[in-house]
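In this view, the complex is presented without one of its protein chains, the others remaining in place.
Chain IDs A, B and C follow the sequence of writing; residue 1 opens each chain.
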Amino acid sequence: MNKIYPSADAALDGLLSDGMLIAAGGFGLCGIPELLIDALVKSGVKDLTVASNNAGVDDFGLGKLLATRQIKKMMSSYVGENAEFMRQYLSGELELEFNPQGTLAERMRAGGCGIPGFYTKTGVGTVIADGKEVKNWGGQDYILEEGIFADISVVKAWKADDTGNLIFRKTARNFNPPAAMCGKVCIAEVEEIVPRGSLDPDMIHLPGIYVHRLVQGEHEKRIEQRTVRKREEA
Amino acid sequence: MNKIYPSADAALDGLLSDGMLIAAGGFGLCGIPELLIDALVKSGVKDLTVASNNAGVDDFGLGKLLATRQIKKMMSSYVGENAEFMRQYLSGELELEFNPQGTLAERMRAGGCGIPGFYTKTGVGTVIADGKEVKNWGGQDYILEEGIFADISVVKAWKADDTGNLIFRKTARNFNPPAAMCGKVCIAEVEEIVPRGSLDPDMIHLPGIYVHRLVQGEHEKRIEQRTVRKREEA
Amino acid sequence: MPWDRNQMAARAADELEDGMYVNLGIGIPTLVANYVGDKDITLQSENGMLGMGPFPFEGEEDPDLINAGKQTITELSRTSYFDSAQSFGMIRGGKIAAAILGAMEVAENGDLANWMIPGKLVKGMGGAMDLVAGVGRVIVVMDHTNKHGDSKVLTECTLPLTGKGVVDRIITNLGVLDVVEGGLKIVELADGVTEEEMRSSTLGNIV
Partner (left out) sequence: MPWDRNQMAARAADELEDGMYVNLGIGIPTLVANYVGDKDITLQSENGMLGMGPFPFEGEEDPDLINAGKQTITELSRTSYFDSAQSFGMIRGGKIAAAILGAMEVAENGDLANWMIPGKLVKGMGGAMDLVAGVGRVIVVMDHTNKHGDSKVLTECTLPLTGKGVVDRIITNLGVLDVVEGGLKIVELADGVTEEEMRSSTLGNIV
């Protein structure tokens, strides 16, 4: 059972259709599936709904799919870094469904865990609660949020073994595991593929059962806000 | 901020009260908090409700707390290994709330994650669904299950650093992370405590924020079913 | 001649395809692992493991490494460990392609009873209700009749259910039945078992 594909294009082959729902990993530009986003652009698939915490910047990440107008709707928590996004949104070309960040992450995990709905107090008393079912426990209102069941997931990990077991690196883990879990088919791009047995079974962040296709490639890993401190003089 | 206590007794000091709800990690006799169970026996705390997948065996694990009649009610999925349990249950001395195993694990995680309720199709159409709210998504019924919010959690890990970051070993992980998450206070017993910085930050199974008190000790780690195969003759 | 336990296990193994993640119950289902041959099958143990290996060699038992039946086992090069919430997340989420399970009773509508006999000692459902509700395909492997000779394939279950309408295929010593619209369909008969024999041993409606 080979999960390794020679390119991001090949890894998406046969999986795409217009109007589909894609869950994408990453936070800001950190841990985003760069290669798969480029392949989505190339594929020309359109009218996409994309569940992703952010929408990239104008010329990187999901911003590339916005530039080509392939996205119809975003499900996100923060889209402040993307001018083209704002232009399309304000002109009515793009739909936007805001989700509190934790609600978005939990909705993805819930979808992956077969949970169609869960209650949270996040957003109670705000616009986020509009139209949502409310239930009270112990005097506190909670709103019903629904699991996200995506058609495909596109995620980025650090290392994989050939059975699809994944390891992430530092804060590049972020939304990648929950995004991977909620897709019917999950495609993962990684920096390195190692033979099975190379990774410690106790230290797998995402078991291979969640990962259907793998592609290895070079990543730009652009930094959004380069903040540094001065070395003290010795 | 010292989290390390010299003994299991000391680690429970000031936390116990009759009638409290305790979440315990472990599956069968694997990964159970042996030392903390012994300390609970010694403490004499009574009328406990214990959420734990199993109830130990007659002379080990939670069976010890059953023998002393300190448990009023168990929330479990499988209690077939414990004759004293059955005797107390059938004589009406012990209450029992059966939970499907995955529902129990998810209820613990939910409690730890501030989720008071979630929907699952596990148990629909069975006695488990009796009296529970039902909701339909896409033609399929789901039942509402509630988060477990425990007073304390007692868990067993392999290693800890002094800030409470935990690592588990193989299938001894099981219910320990969700049990740890759902307690107001979590006490963890471990085989080894290492200095902070000794564990890879990418490879922490349970961050120290969930762990309030730590104790190191020797574990019997009894095997319930010793199954082996013969070495083929060379 | 009806199939024996090993033949039933071998027939059940035919249900498995390359690349599948599978959960095997205790009893005959456990034997299925012996018949997967070259197929790339990954076994889940619902206490928190994918890639379950065989029993350890004597002296190499590890108390931290057991399966859902609490037996000592081993790991493989593909193995990963995770906690119980994650384990049942993948079960409930439909990531496990198939579960092969034993049963006390199966009904013509796919109802399954395999966890409790009222009046007898109650042990609990463990992970069975989660498995039958969550996995892609539920295959039951069992003797067609109980020790009294009564059919275990019924019009309606008499025991408390593990799941409602959850069984896809039934493999017994007499052959293979599918749960379809309106009842059960004979897919295959064991060598020498006649359709008549299958029908007369089955209380559930065969369409």
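By definition in this document, a contact is a pair of C-beta atoms (placed from the backbone, for glycine too) under 8 Å apart; a residue touches a chain by one contact, two chains touch by 3 or more.
Predicted model, so just to flag it, every value in this text is computed and none were measured.
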{"item": "Missing chain: touched chains present in the view", "value": "A, B"}
{"item": "Residue in contact with the excluded chain [from A:23, A:36 or A:79]", "value": "A:79"}
{"item": "Full-complex contact with the absent chain, from B:66, B:113 or B:187", "value": "B:113"}
{"item": "Which of A:7, A:68, A:136 or A:171 contacts the chain that the document leaves out", "value": "A:171"}
{"item": "Where the unshown chain meets chain A, residue by residue", "value": "27-31, 53, 76-81, 86, 89, 96, 98, 100-103, 105-106, 108-109, 120-128, 158, 168-178, 205, 221-231"}
{"item": "Residues of chain B (touch criterion as defined above) contacting the omitted chain", "value": "1, 109, 111-115, 161, 163, 165, 181, 195-197, 201-202, 204, 207-210"}
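Here is the rule we go by: only the chains that are shown with their structure count from here on.
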{"item": "Intercentroid distance (Cα basis), chain C paired with chain B, Å", "value": "27"}
{"item": "Gap in Å, rounded to a whole number, between the CA centres of chain B and chain A", "value": "32"}
{"item": "Numbers and ranges of chain C residues touching at least 2 other chains", "value": "75, 81-82, 88-89, 91-92, 134"}
{"item": "Shared interface positions of chain B, touching two or more other chains", "value": "106, 120-121, 168-170, 173, 205"}
